[in-house]
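Here the complex is missing a single protein chain, while all its other protein chains stay put.
All chains are identified by letter, namely A, B and C, in their written order; residue positions are counted from 1 within each chain.
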Amino acid sequence: MRRIGIIGAGLCDEATAKTAEKIGRMVVERGGILYCGGLGGVMEAAAKGACEAGGITVGVLPGAKASDANPYIKVPVVTGMGHARNVVLVRSCEALIAVSGSHGTLSEIALALKMWKPVIGLDTWPNIADVHYVQTPEEAVEKAFHLLP
Amino acid sequence: MRRIGIIGAGLCDEATAKTAEKIGRMVVERGGILYCGGLGGVMEAAAKGACEAGGITVGVLPGAKASDANPYIKVPVVTGMGHARNVVLVRSCEALIAVSGSHGTLSEIALALKMWKPVIGLDTWPNIADVHYVQTPEEAVEKAFHLLP
Amino acid sequence: MRRIGIIGAGLCDEATAKTAEKIGRMVVERGGILYCGGLGGVMEAAAKGACEAGGITVGVLPGAKASDANPYIKVPVVTGMGHARNVVLVRSCEALIAVSGSHGTLSEIALALKMWKPVIGLDTWPNIADVHYVQTPEEAVEKAFHLLP
Partner (left out) sequence: MRRIGIIGAGLCDEATAKTAEKIGRMVVERGGILYCGGLGGVMEAAAKGACEAGGITVGVLPGAKASDANPYIKVPVVTGMGHARNVVLVRSCEALIAVSGSHGTLSEIALALKMWKPVIGLDTWPNIADVHYVQTPEEAVEKAFHLLP
């Protein structure tokens, strides 16, 4: 099973959540496992979509408690390592989809590119060379699977 | 779903592998997810048992490549952090079962006790206060689930 | 003693090395400890400057061997954690100066901003909100010390 990560804002508006939820669902429908940071916002919405499609959802958590995970995480990975969990999340995925997000997401985009992993960007940090920017959740998932190694 | 970790030797004899395989199967039959270090020996045998029982197997890998995982790992977690992955593995579990093992296993036992998690010992490092020593795989799984928080 | 980090390219041209060396020296002259990633390029040049000024140089290494450090590192910190060492480096500093650099540096800039630490940028990733861009090594060190918490 292919491992697709979603990264993005821990707090987000309804429209962004819908986008993330669609991405989560489509990742599972195409046979992927959804990896994320396990918390709220984009992470929770994507996990919800993936979960409702019957998939496996992995949450790589920064804190020390599994109960930090959002309710749609089936497999919590409890790092207790703060932002260093970003490295574990990125390294575990074959491709990453960034949806909105702030500095934490930027660090994950940069780490993914450093590790030569495909990064798809949707309404996120602009103008980063090597990020594949798209306009819709459908395109994002299509592109992610297309670019898998 | 309860999260049970198995820790132990990366290389092991046939009898130890059978023991680990039984533990993996029983963890899944009781509704648990099996977490391990993702490599060979006790880790692979336990994952095989869990996998064949239809369960989810998580491999928290020390190296930088998902392909390091044994073939029974459904969810690879690629830390790229060497022995620091032991901390992530232990922290992700609600109880741990140690089967044989050397210094790496001892570090995991110690970390688990430090985090106040139940540790069941089967033919492993002896005489560590607070480890619950048992004689059979059945007892190990029984004890692990009994001691869950 | 104040803890100033320098982040940047692991390979660099002579002019960039001169810049980094000046920064290293000035950090020490102002009473700081110089933290860096311990490898070559900007890291080595800055450590050389700091060392020659009689200061303490800390190299937070990604690999598993102290001998990976450049010859100007007095205090190697051997993480064996790959890119997760970026998090340790950033967290250990009170302010960071970015000089040139690629995706690894971008991840460090993002992590530093995420942790609300001052980031000074000199000929590095442009247009990142909250980075304090400067034109000279003198300005960089001046700004870093000025912005210390």
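Everything below uses one rule, namely that a contact is a pair of C-beta atoms (placed from the backbone, for glycine too) under 8 Å apart; a residue touches a chain by one contact, two chains touch by 3 or more.
The shown structure was predicted, so the numbers you read here are calculated from the model rather than taken from an experiment.
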In the whole complex, of B:I6, B:V87 or B:L122, the residue touching the missing chain would be B:V87
The one residue from C:I4, C:A17 or C:I33 touching the chain left out of view is C:I33
Touch with the missing chain holds, among C:L11, C:V75 or C:L148, for C:V75
Out of C:A45, C:V87, C:A112 or C:A140, the sole contact with the unshown chain comes from C:V87
The one of B:A45, B:V60 or B:L111 in touch with the missing chain is B:L111
Subunit C residues touching the chain left out here are 1, 3, 33, 56, 58, 60, 64, 66, 74-81, 87-88, 91-92, 94
Where subunit A meets the chain that is not shown, the residues are 64, 80-84
For subunit B, residues touching the missing partner are 81-84, 86-88, 91, 102-104, 106-107, 110-111, 113-115, 127-128
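Criterion: only the chains that are shown with their structure count from here on.
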In terms of CA centroids, furthest away from subunit C sits chain B
Reported most central chain by Cα centroids is A
Dist(centroid_CA(subunit B), centroid_CA(subunit C)) in Å evaluates to 40
Between subunit A and subunit C, the Cα-mean centres are separated in Å by 30
Expected list for subunit B, residues touching two or more other chains, is 64, 80-81
